[in-house]
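Here the complex is missing a single protein chain, while all its other protein chains stay put.
Take a look at subunit A:
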Amino acid sequence: MGVLSDPKQRQKIIKAVTKYNKLLCVILYLGGVFGFLALAFEPFHAGTYFSENALLPGLVENEFRLDSEARSYNEELHKEIKKSDKTLPKDWMFKQFQNLGLDTYYHNFSLHYPFGMPRDKAIPGQNIYSILRAKRASSTEAVVMSVPLRHPGVMPNEQTSGGIAVMLALAKHFRKQTYWAKDIVFVLTEFDEIGMQAWLDGYHQTKSDYIISEDLPGRSGPIQAAINLEIPGEAVTSYNIKLEGLNGQLPNLDLCNLVVRLCRKERAKVTLNKQVDSYERESWDSYKQSVTTMMYMMWNQASGTPTGNHGLFHRYHIEALTIQGTQEEKPYKTLGVEQTSRLVEGIFRSLNNLLERFHQSFFFYILPSTRGYISIGLYMPPFGAMIAACLIKISLFQAIALWISRYEEEEEDKETEDKQSDDESQKVTDAVSGIVSIIPVIAISMLMASLAYTGPKLLTNVSHPFRLRPEDSLMFGLLALFCASVAFPKMFNKKKPDHAVLHLDWKLLKCIALIVQSLTLFSIALMNISLAFFIGVAMVPVTTLIVPTTSRSLLLLLLVSPASLVFISSIIAAWLDQHNDISQLLYMTWGNMKHCIFMKLLDLYLFGNWTYTVMSFVIFPCWLLFWAIPNCNTDIDV
């Protein structure tokens, strides 16, 4: 604090910052990135623990003894599914739940496909749900067990019939128990997430433009937690936990810990994003494994797309996750529907013990393994350091130009060679009148951003007359828009003689652009750290170091443009799908890119996914601001 009151010391700091600016930027950036990655090393983060004591995981004795019922449900269901390869035996499932004496209902909804189809055409869908009324409460609280209904045509390891058998067996067992204090709602949803969203919309009476949900005939109280099961009919070898929800929201860490703990109790192998924990703790191999697990999680989280039905619950403040049964080549142990039933029984009994909503543990975390977590308190400082690189850069310009302009004059007297650029800045400030010169650039970038955001609706309308598929029309349309934006500096000053370059106060523009960038990245980080981290890693080094009229800056900036970011992420996605051959990789990338943009838009319309909005409305204009810098002239006189 003495720094603030003592002008001499303040000046010293400013001098130091300006002198070693580049070095500081590089150190902060590299420190931030490597510090972030280093957090995956086990000694650097804390081990998981239960914050909510009321859960009492595994304390109660498992009472589920209906092993043969579970197996016979599974076999019967298998037979019923085989009867037809087009329709699902929904009536059979409905009857099974009703026969158990539960309040069973159909829930109808319809989907208006946002792309291409006429608005009045709707695809009908139907969910089944069944409520077990708790004896110990008056339907004021509920927990949900859900299974997506998948058509018999899907791959065997994506079937969910095992989950339905588990559900039926548990419903039969649960009904006889007297200890339930929360209603249990069994939900079977058609079309995976779409059905789930329709059901949640119906339950909370929220409206959606494209998913039209009918009123639910029966209800319970506020939902406290939800478990989604994706268990195939055959025996599985391990359970995979999926956490990432819509817009990168995560369930409370306690719920995840609970599932991990109970899997261990069942002596079942448990994985996160199909990555197994390594046995050693402090070796290079285990670190590599942790980083991989962490990166997989961050990759999924950054996309903002839910990884399963559970992802849609988070918006309603319902903690939810998916347990997926996975099959491996060399099994350590096979787990049939009876083991899964016991696992889920344990989870539900723990949830039943809850007195309050989940609130104790973390909502913002990254998991490098099932036994450790990186909390928001740990990952924010390295992330902050990374972003601080931009802010330090701002101080180079702004500290001198605006913030404490009083000292600037003094400094200019003692100007040395390495302050050459500041001299220039002074000249430009004199020449082009400050803020006025950059307003057109800001306006143009905002305009482009709003075009990019609203464009898709227009593009899908024209796709039909041009006989293009909506994917293609979107892809080409957005690419065209991007090219137009890239060319904007060229068209900007057409009337001027040297219209190839812009006349503006590039330092001020860069300051503003850097401030906008760091602000947006920080706000994204508060909701979806992974997205902010990946964008930051790519953009921060380029944007902090660009200077006008160098082709290197131009190239680098193009490399981190939103379009190339989508391209790069598509390459990574294709590579993760094990397409190692170059030609195949590129082919897949092209497909992925189309698919990615298309799916993000679909998610935006159906579920309210922000990723497309963030990219088009926040990152894109921010990038356009930077794009003006290498295209502008520094030594001009108007």
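FYI, a contact is a pair of C-beta atoms (placed from the backbone, for glycine too) under 8 Å apart; a residue touches a chain by one contact, two chains touch by 3 or more; residues count from 1.
We adopt the following convention: contacts and distances are computed from a predicted model.
J.: Assign the chain not included in the display its UniProt protein name, restricting the answer to "tRNA-splicing endonuclease subunit Sen2", "DNA excision repair protein ERCC-8", "Diphthamide biosynthesis protein 3" or "GPI transamidase component PIG-T".
T.: "GPI transamidase component PIG-T"
J.: Of the residues A:K15, A:R71, A:K90 or A:R175, I need the one that contacts the missing chain.
T.: The single option touching the absent chain is A:R175.
J.: With respect to the chain omitted from the figure, which of A:H204, A:K265 or A:H595 is a touching residue?
T.: Reading the full complex, the residue touching the unseen chain is A:H204.
J.: Among A:Y316, A:F476 or A:F522, exactly one should touch the missing chain; which is it?
T.: Considering the complete complex, A:Y316 is the one touching the chain left out.
J.: Going by the contact rule already stated, which one of A:R71, A:R357 or A:R371 would touch the omitted chain in the full complex?
T.: Only one of A:R71, A:R357 or A:R371 touches the chain omitted from view, namely A:R357.
J.: In the full complex, which of A:T140, A:S283, A:T454 or A:S523 touches the chain missing from this view?
T.: Considering all chains, including the one not shown, the answer is A:T140.
J.: Suppose we count only contacts with the excluded chain; which residues of subunit A make the list?
T.: Residues of subunit A in touch with the missing chain: 1-2, 4-5, 98-101, 103, 133, 135-141, 175-176, 178, 204-206, 215, 218-219, 221-222, 315-317, 355-357, 359-360.
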